[in-house]
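With one protein chain removed, the remaining protein chains of the complex are shown where they sit.
Moving on, here comes subunit A:
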Amino acid sequence: MSADTPLSKERPNPAVDGSELIRFDRVVKRFGANTVLDELDFSVASGKHVTLIGPSGSGKTTILRLLMTLIKPDEGTIKVGGAYLTHEEKNGRLVPAGEKHVREVRKNIGMVFQQFNLFPNMKVLRNITEAPVTVLGLPKDEAEQRARDLLDLVGLGDKCDAYPTQLSGGQQQRVAIARALAMRPQVLLLDEVTSALDPELVAGVLDVLRDIAHTTDITMLCVTHEMNFARDISDQVLMFDAGRVIESGPPEKIFSDPEHERTREFLSAVL
């Protein structure tokens, strides 16, 4: 990994926006010989809802996992809220970030997983309060109040004392959304959050997300195969193929009048 990139070599990103919150700059990610992301550039402006679409294996999950620092880029840099995510500036050079720095930047990011990943040993309320109390240092009663409000928001106000296993998949996923929001992140990452759900439970979760998208100013980066949902909430849709953005634009444009042949093929396969 060329971690010691001098800052001076940093290239201007064509997609720069005054209020950009996330910026990928020439990010390369390989798994063995498989180059999944190939000098990927893209940025997400603050408060926007961006949906990533693209065929299976095109690298959508990889992008979210990079942002969550679950994996590291091989090359390039990622910035969140103006700060480097996996690098630190020291004496004008970029060096791999220490754990403390990474944690600090990552606090701005929340993630909801396909498999919910609630903590089964904790009741619903504690699932939501654990991080605000131990990471943000919120007083317990304040964290609990916040958790109750969020549970009301996702329609589960009566489930505080349930264990996750006592809930349906759709309910668990709504708790997971509340858990992520309790950290008041600037960005919410959503990776196919309804694809592990029984079909009849999907709508409930999507309604909650629509609600959040329309009533808060949280930035969303969303991978989904639910094209109607994407059309409803997105400000921008990015079409991925082979680790690159091949087309981007507002949903009306991408879904009804795509420029790129690959996009057309992909959409006709999923719609």
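We take it that a contact is a pair of C-beta atoms (placed from the backbone, for glycine too) under 8 Å apart; a residue touches a chain by one contact, two chains touch by 3 or more; residues count from 1.
Quick note on the criterion: contacts and distances are computed from a predicted model.
Student: Which choice in "Cytochrome B oxidoreductase", "Ectoine/hydroxyectoine ABC transporter permease subunit EhuD", "Aspartate carbamoyltransferase" or "RNA polymerase sigma factor" gives the name that UniProt lists for the one chain left out?
Tutor: "Ectoine/hydroxyectoine ABC transporter permease subunit EhuD"
Student: Out of A:Asn34, A:Asn91 or A:Asn121, point to the residue that touches the absent chain in the complete complex.
Tutor: Answer from the full complex: A:Asn121 touches the omitted chain.
Student: Taking the entire complex into account, which one of A:Ala180, A:Val193, A:Ile233 or A:Ile254 touches the absent chain?
Tutor: In the complete complex, the chain left out is touched by residue A:Ala180.
Student: Tell me which residue among A:Arg26, A:Lys107 or A:Arg184 touches the hidden chain in the full complex.
Tutor: A:Lys107
Student: Across the whole complex, list the residues on subunit A that are touched by the chain not included here.
Tutor: Its contact residues with the unshown chain are 68-70, 103, 106-107, 109-111, 113, 115, 117-122, 130-131, 134-135, 163, 165, 179-180, 183.
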